[in-house]
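Let's turn to chain A:
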Amino acid sequence: MNGWFVLAAALAVGTVVVVALPFLRDPAPASDALHELDEAERALLEAQEERDRALAALKELEADHRAGRLSDEDYRSVVGPLRREAAQALRTLDRLEAGTATAESKSG
Partner candidate 1 sequence: MAELGRAALLVTLGLSVYALVAGGLAAWRGKRRLAHSARNALLAAFFSTLVAALVLVAGFVRDDFSLAYVAGHSSEALPLQYKVSAFWGGQEGSLLLWLLVLTGYAALAVWFARKRARDLVVWVTPVFGGIALGFTWLLVAVSSPFETIAAPADGNGLNPSLQNPYMVAHPVFLYLGYVGLAVPFAFAMGALLSGRTDERWIVATRRWTLVAWTALGIGQLLGAHWAYEEVGWGGYYAWDPVENAALIPWLAATAFLHSVMIQEKRGMLRVWNVTLVSLAFCLSLFGTFLTRSGVVSSIHSFTQSAIGPWFLGFIVVAVVFATAMIWLRLPQLRTTAKLESLVSREAAFLYNNLLLVALCLTILWGTAWPMVSEAVRGESVVVGRPYYDFFLRIFGLPLLLLMGIGPLVAWRRASLAGLARAIAWPAGIALATGALLVALGAGSSIPGLIAYTFSAFVLSAIVVEFVRGTAARRALTGESIPTAFGRLVGRNRRRYGGYVVHAAVVLLAIGVAGSSAYDSVAEGRLARGESLAVGGYTLTYRELTERDGPNATEIRAVLDVRRGGDDLGTIAAGKNAYSVEQQVSNEVGIRSDLLTGEDLFVIAEQVRDDGAVVFRVFVKPLVNLIWLAGIVFVLGSLIALWPDAREERRLATRYARADERSETPATT
Partner candidate 2 sequence: MIALSVAGVLAIFLLYTSIAGGGTPSVSPSELATRTGEVSLAGRVVGAPTGDAHGAGLRFVLEDIEGAHKKRVTVLYKGSVPDLFRTGRDVVVTGTRRPSGLFVTTPGSMITKCPSKYQAAENPS
């Protein structure tokens, strides 16, 4: 009976230590703030996803066409708009990246 009690106590103490660890290791940090993504960063992330999607779609279109899943006319009708979308996505991304770059250089 006694043995179990010791084990249980050890478990409880160990748990408290583990939970308190971040505070014990870093008692007086420069900043305790957790950075959340702000609007600009969120927009940047979405733009990156948009670009990846557009580029992947183009790649898949090429692969489909080469493998014969898509006929020449179907390919021609879709590739134009897709390329425009990809170009648009890249432009948006460039703009946003330039924007954050200037913001960073201002604050840094």
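Following the convention adopted for this analysis, a residue touches a chain if its C-beta (ideal position, glycine included) is under 8 Å from a C-beta of that chain, and two chains touch if they have at least 3 such contacts; residues count from 1.
The set was built so that all candidates are chains of the complex that A comes from, given by their letters.
Predicted model, so just to flag it, every value in this text is computed and none were measured.
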item: Candidate number, among 1 or 2, whose chain touches chain A in this complex; value: 1
item: Residues of chain A that touch candidate 1 when the two form their complex; value: 1, 4-5, 7-8, 11-12, 14-15, 18-23, 26, 29, 31-37, 41-42, 44-46, 48-50, 52-53, 56-57, 60-61, 63-64, 66-71, 74, 77-78, 82, 107
